[in-house]
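A single structure is presented below for examination.
Note that one protein chain of the assembly has been removed; the remaining protein chains are unaltered in position.
The first chain written gets the first letter, and so on, giving A, B, C, D, E, F, G, H and I; residue counts start at 1 in each chain.
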């Protein structure tokens, strides 16, 4: 078992999460489990599982039950806070983001947003890449000059209807 | 040859571009060329070429010269505005973005930013995915339920030094 | 009876509600009741009932009493916090909204606001659609290509007087 | 034919439109045509046509050609500015809106946003009402106590995938 | 006839007005007419007339015609810019206002807004004072200790419906 | 005696008030007293009394003592929190306001601010209507088409000195 | 006579001034006159004269006439733009200010604002120092360790009335 | 001894102060001492002492000890919170300020900032009035038309070096 | 041993730190240790150590253990809060900063940002100075006219790739 861990629930971004989510983070830290390991148990992707930990996605009751036994938390504790009657209130952290990791993604929007829009229009016409029907992946890509992060958004194209 | 095209240089995001960039967009429209076609001529990626059209990247003098003949613009016109002495002043459009295509990317940061950060830390440790040493790709992925946009960021991991 | 439910009263939008409203949400979750069911008991519309739960509308004393017995809360607890001397302080959540569901409504204002204004002026002249004397409805509309949300605002036209 | 009309292209929201759109508004005013009349000719809805006039939707080349003859504008003038190579850059006007008509819609989001979200979740589960695949309608509804505006959003429900 | 007058149409708040409104201000200054005098001719209130000059209300065609002869402007010039096809886009100047006169009104909202709301609720119940169906008056009230401004808002009470 | 009342001291605008003010609101609710009734006892205007309850004006020690016996609060409790050493820190609630009642006042500034300024200048010259030396009144005015709110600001004119 | 001078009327803060004010600045520069010299001619204080040049105060017709002959500008040119029918629209420059000189004043408000408020209350009671009935002076005070700026605000105390 | 006093430590600006500063304010109120009286004991200026109470300046250990006996607070309590290891984190209250007293100072920056800057440049050249090496004084000046506040900033001129 | 010290954990910037970081500050104050002394023990730079205390960098487990014994804190207390499972969420304090020390750095960006950018481009071409791979140093430089702060950023140049 790993060291005991205290998630600083009074500070960003944890302070903006429901207490049950903070409990999940603390149990994860106490167990020393990575999102990859938890995702494997849940048979889900790790980015999606992290999103659910951050209150940005919704576990099923079955998943909450799996989590409860994996993380040694009473099931009712999880289903009480994140069960049927809870819906994610999405959006987390300040904007513009101040953390350099999150800011770099934001900078991608500032610098390449209109270029990506232009290419989407040229390849698909008038419409958007959905951020709802979208899957996100983060992979480590080995590189002799320094490993690279491969971040992929796989989102459904939604044409603007003409009515 | 395609229809004549007027780029609305008084409106966003064109109003924020140097006049030489607007000239590039007009010539591109007049010639009826896609970024893909231009990128092929320049032996570059289409997102990068679009970025350079939007003033977010810098062409070499050789590329400006290729563009000049491809788009029927006098070379000096391009080198005068975008040559040695011009440097991109990056960042384009309002924030938060109002256009739905660009907003969805921004929403990706709001909703999944902290999850992506968490996975990067678990896979790489304390550091960032560089948005400077980063290549971006947009691909059309066929799907019977509706084609999908595959958007990839391939950025160097930069560890925070400890000094 | 449904699972026990904890409404995360330290997080948005619950953190901005009077404690009596949070109590209502918890009782509703504990009872496993939908807004539709509660609205039927109160002989009101479900959007209006949800609005009152979110502190955006005001129940009568009679309604509070009905709620109290429906939700197993002491009547005085409800009338003490939401009775005669309490008035809604309307407006809930950040702007621009970060939650995708709420943001889409906001995007409707950004993208179609001026068009809706133009059509209102053409059909009614100089004036507004009241958002005070306005009834709102959400219906599920079956559709083979995917069900649709039918969201209706039925607001009184208020002409600008000329004085 | 109606009185001559000057659209104040230096003021909001016209100042943010491409010049071809301002030209459309001027021709519409000069011809004294309502959006309803133009929409009938184009066999489209009037809100959608207004949106396209405001640069928030994209006409086909055929529609531009119909408009050109209806409004006595040279076709090339319209296709040059709003043709194949132009894509809407959506979002118009300040936020929060200052105009009372547009503000009331925004107030609808502030006051009823979370209630609408709650009802959507209860009726559909975790997902959004699309504002891209969405049709909007404005109708005048007679009422002895003062006519009412019936504003309808008919948008596809998009479930959040779990991946 | 008064001195010639130039309205600084590049500066606030004139820069945000349609050119026809600036023309009205210039003619008013050239003629040396007060809003009181113009209002008397139009048989309207002076605050309303000032509002219409500032693009915040809409003259009828008959009023535009009266104004045209009163101010020596060709009628078509006024009807072309402010006629049937023009609708006020209301809201003028920055917020918070920087001008001390306008700021004091804003300070009234900051300091007394909730008190006024409380008294309205105690006298009328749950509802608002309409700012659409509202007449505004400014009177000079003599006072030996220094004359006073009497500013009156006379607005219809609009109850929140319960539906 | 009226029902027991809990003022939601964790929510706007009460959360921004000193605890003694919240105590005043609770006692007022418990006693079932209107501002009109309290103002009559204090021989003050009701808007001013409401302002003092909201921490926007300062009671004298004598008034605090009258309030204490009227509301059954120990005098020291009031004089300890709102006595000699306390000064109002004015300004309450967010800006722009989100509550429709308060927003309408703010909209009055946005829409009519410059018109009111113009009329003040025409009637008084260069100066302001003081919001410090200003009395505010809210009256119910009967009207067969729906009663109206008469809101009056009676403020001293302050000329800009020329020095 | 001094060197010819061009005031950059497209840049802050000149871009926000009426053209007549820019003309004043250019004539002042061309004549090589300080505000002190101009103020002496007008028998006014130099800060007030500077304020009037920046459009923050209003010259009388007699003063405009004195200025016209002092600065070699046609009188009508000044009276046309800044005469009877023009009223200052006060407030100049961005907030927070970016210029270090103006920012230091703003920092004085941030750091010492509440302390100054406390001392005013202790010396005068509940009220404000008027910024309308206020005279401002800037003096150079010799000091062996480096000369000092003596900036004085001499403003009328305005008590909050109790009504 | 004066009445007992409770400083509302949950409200602005006290909520932004370290608890030791709130303790100072409470003791000051309990003792019924003015800043003038405390400043006399400390042989300092009253604005500076007020600033230190508001956490905007730093007392020496000797001053904390004098304060401790003057205000009947244990010395360690003051040195523990405001001693060697504490440094002021300056800046207090919202911007723009909402309190009328503080706002008037801010309005001074908005209205006269550029004029003061211009006079400083004319008298001193390119540089600033330091707000760090600056002493501030508030004096009551008798005036038959109403007493006046004399507020003085005495700050070192700092020339911009040319390097 | 130094005086006891209470870090005001409810105020900026401490309120934004995890509780373990506040514990570190309190122990440091209690021990009377400077960052220089702590840095010497950890064989790190003092700016980096300060950054880690402020939650802007990450200690290793070995460093936490050294700190624990140096500061007399139980090791598990530090490793529990700042151990393996904690990652810095960087960015501290408001922007623009209100504290004069931090504001001056910000003013450096406002005033010299574009100049520094221009020189970087002239010396290195198109790219940035990394703020991730960057070491910062603060040195005291004696100077007869007043000692000076020497602040150095030593950051890797990152060229924009062309892809």
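Some points to look at:
As a working rule, a contact is a pair of C-beta atoms (placed from the backbone, for glycine too) under 8 Å apart; a residue touches a chain by one contact, two chains touch by 3 or more.
Predicted model, so just to flag it, every value in this text is computed and none were measured.
The hidden chain makes contact, of the residues I:42, I:71 or I:102, with I:102. Considering the full assembly, A:100 is the residue among A:8, A:55, A:81 or A:100 that touches the omitted chain. Residues of subunit A that touch the chain left out of view are 96, 98, 100, 103, 107, 110-111. Where subunit I meets the chain that is not shown, the touching residues are 13, 34-36, 46-47, 50-51, 53-54, 56, 90-93, 95-97, 99-102, 104-124, 127-131, 134, 136, 138, 140-141, 143, 145-158. Where subunit H meets the omitted chain, the residues involved are 44-45, 48, 57-58, 60, 87-88, 117-118, 121, 126-128, 130, 132-135, 158-163.
Going forward, only the chains that are shown with their structure count from here on.
Chain centres here are Cα averages; for subunit C and subunit D they lie 26 Å apart.
The geometric centre of subunit A is 34 Å away from that of subunit D, both derived from CA atoms. In subunit I, the residues that reach two or more other chains under the touch definition are 88, 98, 100, 132. Pairs of chains meeting the touch criterion are A-B, A-C, A-D, A-I, B-C, B-D, B-I, C-D, C-E, C-F, D-E, D-F, E-F, E-G, E-H, F-G, F-H, G-H, G-I, H-I.
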